[in-house]
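What follows is a single structure, written as structure tokens, with notes after it.
As you look at this complex, bear in mind that one protein chain is not there, while each of the others sits in place.
Let's look at subunit A:
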């Protein structure tokens, strides 16, 4: 496959699949941009954490995962859900609090899960999903199943004790898990440079005797390659890898963030010079996989999917009070 060589991809990926990944990135961007607008208009309530600008990490890390492979996600999880095969209509319905939503309207933005697709769910507690991912990997190990678990977390979570306990346990037991740190530079307002005393979070891998890799999280090709190597290593029974993908969230932490802790210039630089979707599009065109027109068409398809999802959500029924006490216990 000539084009994959020009894209510097390590695993072989078909053109169709690459186009689909491109579409997924747009779906994530449109989804979170739309959610942002709905919040601004007061059409959905609660809070939300948007991953605009971080599309390449979610899509790249999940690009080669099967439905049997698992992920654990975070409070900033819409992108992970879409990348792992989640349906945007059921996601949007969830944000609208409808019964057709992934969680029947009981979870909202922070708890979308799709167990059939291997998404073990978004955890609203920073670092909470990391030991859980180790448990998922432990099941694979004990039942001798082939699947790997990719554990998403942020730079902020790498300062939680749960991160260190979990990575240590996975390392001593050689569990098939990939710790995928999306370093978007800020844990809420806390700049990673102020909150850690190391240059790269991936350096923490050395403390647990596992490989630590730093990649450009806005370059989907790098994300795919690094995750591929890590998952292959995990599937061979050689244990976990810590990947640190440097990226940036274009929006604030949540809906009520005045972003006083960073400059507009910094934001502008990431938007204009390091847009992961723009970069991927340029590479696809350069490799002859899509034309400018085809790329635009894919983008419009994503927009259409999103519009359909919004329609589905708005047309869906609300839960009733009878649903309040169901599913507390199995």
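Please note the rule applied: contacts are C-beta pairs under 8 Å (C-beta built on N, C-alpha and C of every residue); 3 or more make two chains touch, one makes a residue touch a chain; residues count from 1.
Criterion: contacts and distances are computed from a predicted model.
Here one chain is missing from view; checked against "DNA mismatch repair protein MutL", "Alpha-ketoacid dehydrogenase subunit beta", "Dimethyl sulfoxide reductase anchor subunit" or "Thiolase domain-containing protein", UniProt names that protein "Alpha-ketoacid dehydrogenase subunit beta". Contact with the chain not shown here comes from a single listed residue; of A:134, A:215, A:230 or A:310, that residue is A:134.
Screening A:101, A:217 or A:240 for touch with the missing chain picks out A:101. From the set A:191, A:291 or A:326, the residue in touch with the chain omitted from the display is A:326, counting the whole complex.
By the touch criterion stated above, the residues of subunit A touching the omitted chain are 70, 72, 101-107, 111, 113, 115, 120-121, 123-125, 128-140, 142-143, 161-162, 165-166, 168-169, 172, 326-330.
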